[in-house]
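One structure follows; several queries about it will come next.
Excluded from the complex is one protein chain; the other protein chains are retained at their positions.
So, subunit A:
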Amino acid sequence: MSPPRLTGALRSFSNVSKKEDFTEHLHDLKTKRLKRRELFAREGLTWQKIVHFCSEDQDKAKRQAANQELKSLLLAAKEIVGPDQGQAAFESAAVFLFETFHNKDHVGTEETRAIKQMFGPFPSSAAEASCACVARLVAPLGESRVENFIQSLCSRHNPQRGSSFGRNIVLSYDCYTLDPLEDLPCSGIDEENVSLDF
């Protein structure tokens, strides 16, 4: 809970700010994750493109192996998003997992956090399985080819660098600190009892 503040009193007792009940509108994290998944689905990289990329220019045996891995990745994605979602949600999650693990050999803290931010709590076995699937999928394709493929399609990897407002502003993180005039007198002697009658 916030300590008592002047601005809190001003918001409550003056008529110069918008009166709003914050508890009414709180977006929970579930809604936010849903919104992020929607935005991610619009980002350019699709499941069809991944399927095509992983199976093109491959001989029959390799193509079959790749298809098997793609199926497994989709299953792992289904476990992560939950079975009550539609096929589009599974595919979008599989795309996210492919993008997350294409250059990773294990599920680290960053990856765990990224998946949780997107889908909420998830079974770690599904993350491990998807990481292994992606590793087997990209191994025969070559690191740079996979990287180029993702870079060319995923808008998240091509942010408009240098165009952000205030990028050159040097912000000071200093904050106001206590600046007392004097320390607490050590003894706390009752000064009123000291006689001034000389």
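In this text, a residue touches a chain if its C-beta (ideal position, glycine included) is under 8 Å from a C-beta of that chain, and two chains touch if they have at least 3 such contacts; residues count from 1.
Note that in this section contacts and distances are computed from a predicted model.
K.L.:
Among "Activating signal cointegrator 1 complex subunit 2", "DEKNAAC101923", "Translation machinery-associated protein 22" or "Calcium-binding protein 39, putative, expressed", find the name that the UniProt record gives to the complex chain excluded from display.
P.N.:
Listed in its UniProt record, the absent chain's protein name reads "Activating signal cointegrator 1 complex subunit 2".
K.L.:
Touch as defined at the start, partner being the missing chain; which of A:D59, A:D84 or A:D183 qualifies?
P.N.:
Considering the complete complex, A:D183 is the one touching the chain left out.
K.L.:
Which of A:Q87, A:Q117 or A:Q151 sits in contact with the chain that's absent?
P.N.:
Checking the options A:Q87, A:Q117 or A:Q151, the one contacting the hidden chain is A:Q117.
K.L.:
Under the stated touch rule, tell me which residues of subunit A contact the chain that is not displayed.
P.N.:
Contacting residues on subunit A, toward the hidden partner: 2-11, 13-18, 20, 22, 25-27, 29, 31-32, 35-36, 39, 113, 116-117, 159-160, 163-166, 169, 171-185, 188, 190.
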